[in-house]
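One protein chain is absent from this view; the other protein chains keep their places.
Presenting chain A:
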Amino acid sequence: MDIDRPSDPQVSVVSSDGTMFHTTLKSILLSGTIKDMIEHIGEGGVENMGAIPLQNVDSKTLEIVIKWIEHHKDNIQPTSEEIKDKTADFIDPWDENFLEMDLDKLYNLITAANYLNIPQLLWLSTRKIAMLIKNRTPQEIRSLFNIEDDWTPQEIEAVQKENQWCEEK
């Protein structure tokens, strides 16, 4: 199957709650998971394969994912290795703006990016959370992310003591 043909055929995907979305082949191929699926369809061809069901992604999240892949469909997809080495200094302002969403949406986006295997989106969205963690006190982190404190005071003291001399690298 020639997936690099210049014309960009329509592809449909269906969210876990049954909503159908239309996008293009080039966009959807940014997802490693779907790329694998399509490559295994073989001779039948993309045009005839019908809508792809995505059991693990709800419609709200899928909408966000599609917005992102359509924006980036013409970018070269970096492999996860490249992302690892990349310095985190430069982020596309469009992406920065795109990721302005509440935490619950962001968690869902991360889970979807992981499931759909979109390394660049996974990196961006996890980085967003990492940025929120950076340079905050433990108390700020706790309230921001609503983390339940399941330590006893003795345990927390022990952990802090253990780590008090620890530092960078």
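Here, contacts are C-beta pairs under 8 Å (C-beta built on N, C-alpha and C of every residue); 3 or more make two chains touch, one makes a residue touch a chain; residues count from 1.
Simple rule for what comes next: contacts and distances are computed from a predicted model.
The complex appears with one chain absent; UniProt names that chain "F-box domain-containing protein" among the candidates "Protein MAK10 homolog", "NEDD8-activating enzyme E1 regulatory subunit", "F-box domain-containing protein" or "Geranylgeranyl transferase type-2 subunit beta". Although one chain is not drawn, its touching partners on chain A can still be listed: residues 88, 103, 107, 110-111, 114, 122-123, 126-127, 129-130, 133-138, 141-142, 145-151, 155-156, 159-160, 163-169.
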